[in-house]
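A selection of the complex's chains, in situ.
Which chain is which? They are A and B, in the order written, and residues in each are numbered from 1.
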Amino acid sequence: MQPIQPDDMPTPPVPLSPGMRAGDFLFVSGQVPTNADGSVLIGDFTAEVNSALDNVEAVLRAGGASLAQLVKVNAFLSNAALFAAFNDVYVKRVGTPPPARTTVVVDFGHPDVRVEIEAVAFLG
Amino acid sequence: MQPIQPDDMPTPPVPLSPGMRAGDFLFVSGQVPTNADGSVLIGDFTAEVNSALDNVEAVLRAGGASLAQLVKVNAFLSNAALFAAFNDVYVKRVGTPPPARTTVVVDFGHPDVRVEIEAVAFLG
């Protein structure tokens, strides 16, 4: 077990490690869009999805992996109307063939969050 | 890492692999009830749950596994009133003892979906 905290990512304000490596797998905590200081980024939705994926990518990189090694993604959106726009951004970022994925609509702890992405990467 | 796409399952309309094998595990993307052409199946709820499980089973089979090898299931329902009916169908399909499971109520990207099932199987 090895906790993963990217050097350039603010320490989370809640009790979680941004990533945790265990065996051949790297578990990435749910990542929301953030500004450089760690506060929630509120922008156009494309920028928000890219920021959440940037954070996933930063955790993967700090753990020695990349988006191409994702095997499972869980995406959470605040509204069903966001699915198409989410997929438009997502498909440009993940590997081909893409990871397994589940995407559902939930609410978040912060009222301005519209997307959160958690992931599992394979390091084997 | 090996993506899993059953021969008889339409290519997903969104950027995901129906399954992804990594080490001894097979991650199955969230499966909803579908017609043969991949469109969302709207029927009685028992048929819907069976169809979602058929899709999980198809991904497992294409990855060399079966429902008896499931170790973890996450089920998503659109309404708390559906839990009992979901369990009635589910218990007839999964192995004994059943996999670990979490079931919560969420909304979906498609307004007619009432059940989505994702899973992890162990191939070791």
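The definition used in the following text is that a contact is a pair of C-beta atoms (placed from the backbone, for glycine too) under 8 Å apart; a residue touches a chain by one contact, two chains touch by 3 or more.
All of these numbers come straight from a predicted model, not from anything done at the bench.
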Overall copies of the shared sequence [whole complex; 2 in view]: 3
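As a convention for this text, only the chains that are shown with their structure count from here on.
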For chain A paired with chain B, centre-to-centre distance based on mean C-alpha positions, whole Å: 23
Interfacial residue positions of chain B with respect to chain A in the complex: 1, 3, 5, 14-20, 22-23, 27-30, 74, 76, 106-111, 116, 118
Contacting residues of chain A [partner chain B, same complex]: 23-25, 69, 71-73, 77, 80, 83, 87, 90-91, 94, 97-106, 120, 122, 124
